[in-house]
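Here it is, the structure in full.
The complex appears here minus one protein chain, its other protein chains still in place.
So, chain A:
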């Protein structure tokens, strides 16, 4: 498994990647596209966002998103992207 930008996020990343890779091969590629591993992802992502802020690269990421937004999920009332941008801009 690859490393995380936050060394303290590596354990969370390993757990999430393991869950995702299993879901990808065993469910997603076989036609069951319902997402899984949500809790593991949220824990890992919170850690990454924190590391990104500490390294002061949150601004270059949010600037990149302004120019080229990450497409929001259809039918999703609150896109995860908005949550991240909120995180970047208001905290």
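Operating definition for what follows: a contact is a pair of C-beta atoms (placed from the backbone, for glycine too) under 8 Å apart; a residue touches a chain by one contact, two chains touch by 3 or more; residues count from 1.
Rule of thumb we're sticking to: contacts and distances are computed from a predicted model.
The listed options are "ubiquitinyl hydrolase 1", "Ribosomal RNA-processing protein 42", "11748_t:CDS:1" or "Exosome complex exonuclease RRP44", and the UniProt record of the chain not shown names that protein "11748_t:CDS:1". Contacts to the hidden chain, counted on chain A, fall at residues 1-5, 9, 13, 16-17, 20-21, 24-25, 28-29, 31, 33-35, 41, 44-45, 48-49, 52, 57, 60-61, 64, 68, 70-76, 80-81, 84.
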